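Take a look at chain A:
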Amino acid sequence: MASPAATRPAPQDEPLVSIDGLSVDFATPRGTIHALRNIDLEVPRGKVLGLVGESGCGKSTLAYSLIGLLSENARIAGGAIRMDGHDLARLGPRAWRDLRGQRISMIFQDPMTALNPVTTIGRQMMDIQYRDPGTRAQKRARAIEFLEQVQLPDAASKLDVYPHQLSGGMRQRVCIAMALLTRPDLLIADEPTTALDATLEMQIVTLLRELQEKFGCSVLFVSHHLGTVAELCDEVAVMYAGEVVERGAVAEVFNAPRHPYTQALFDCDPARIRVATRHLPTIPGTLPDLRQPPRGCAFRARCGKAFARCEVEHPPLYPAAPGQDARCHLVDPAEDAS
Partner candidate 1 sequence: MLLYAFQRFGLSVVIVMVAVSILTLMLHVVPGDPAVMILGPRATPELIEQTRVAMGLDRPLPVQIVTFFGNILRGDLGQDVFTGRSVSRIVFEQLPYTLILISVSILWAATLGIALGCYSALRRNTWLDTLTGVISVGTISIPAFVMALYSVLVFAVWLRWLPAIGAGEGFWDGIRHLILPSFAIGISWVGYVARIVRASMLEVMGQPHVRMARAYGLPDELITRSHILKIAVQPAVTLIGTGVAHLFSAAVFVEAIFARPGIGALIVQAVNERNYPIVLGAVLVTTGIIVLATLVSDLVIAWLDPRQREEL
Partner candidate 2 sequence: MTDLTQSPLPEPSALSRGLRVLAGNRTGMIGFVLVALIIGSAIFAPWIVPYDPAAIMVGPRMAPPSAEHWLGTDNIGRDIFSRVIAGGRIAMLVAAASLTAALSAGLLLGLIAGLGPRWLDNVLLLVFDALRSFPTIVFGLAVVTIIGPSLFTVMLVVAITSIPIYARIVRTQTMALKNAEFILAERAMGVGMPRLLFIHVLPNVLGPLLILASMDVPLVIATEAGLSFLGMGVRPPTPSWGVILNDGYNFIRNSPWPVIGGSIPIILVTLGFTFLGEALRDIFDPKLRKAG
């Protein structure tokens, strides 16, 4: 069997990763949580796909299942994750290890805890090159090169410091440098700016955009911050309660959101509120219990536009506009006709 790490040339328009009907369950003492249900999504080649939603909507779970790092109590209950003709959902531990740090790498949420606290930055950056046949000096030079790529001042001297001696922003730059150093096809960024303050956030997002264009890799950018998604992403998928409820090009979705949840999300975004107000709007209600996902539309209970059909029939992803789909019966062409 050919190793999945061996790339086979693929046409540019074919997506890098296509997720078909992926479902993930978590076994907990209180019952099984159906955290992801029937996810259909494509990560386009050489582009940035944003994944947005409230906390607990499953966006991080989706990100982690793309690199095979789901927690121990998680189980892929169905579906496939296709990359170059291989199904990542069925990969064994060894095959996963070959893939990670070669074709897929990841930037984590909290740079304060993501780096090994007891090893120098240089050692960590050289360790991840363990597959390369180069000499120590070559690996070291490469580490310096990538620290310069992420615009870390005085890069060479940073190799000998420990993570706790760097600020949060610097540590996240180191993490980005490490992720890019392995020249991945897919870079997963799990809320990489959430733990940073606002000015740093913009710097890191700009840096990610520049480097993505330079290296041409695909990026899966997980965030709950709509502004950064608009800034950075080409495409976006909105998740709610373990489902993709809307997906499409950033320009289309941000201009004309079709799913009531996406619309509500935009209404609540402080950056988009134009009228002066004393209270930040919120979406009333809470997430449904994912141990028993509702039969109809998952957003029904919180939706102002819900009607009889939403209660009984689970909406599929309807094509809403060219390149834009929404999981809402209101978008169903049949509903328009009636």
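Criterion applied: all candidates are chains of the complex that A comes from, given by their letters.
By our rule, a residue touches a chain if its C-beta (ideal position, glycine included) is under 8 Å from a C-beta of that chain, and two chains touch if they have at least 3 such contacts; residues count from 1.
The structure displayed is predicted, hence computed values, not measured ones.
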Q: Every candidate listed belongs to the same complex as chain A; state which one touches it: 1 or 2.
A: 1
Q) Within the complex, which stretch of chain A touches candidate 1? A) 67, 69, 96-102, 105-106, 108-110, 113-119, 127-128, 130, 162, 164, 175, 178, 182
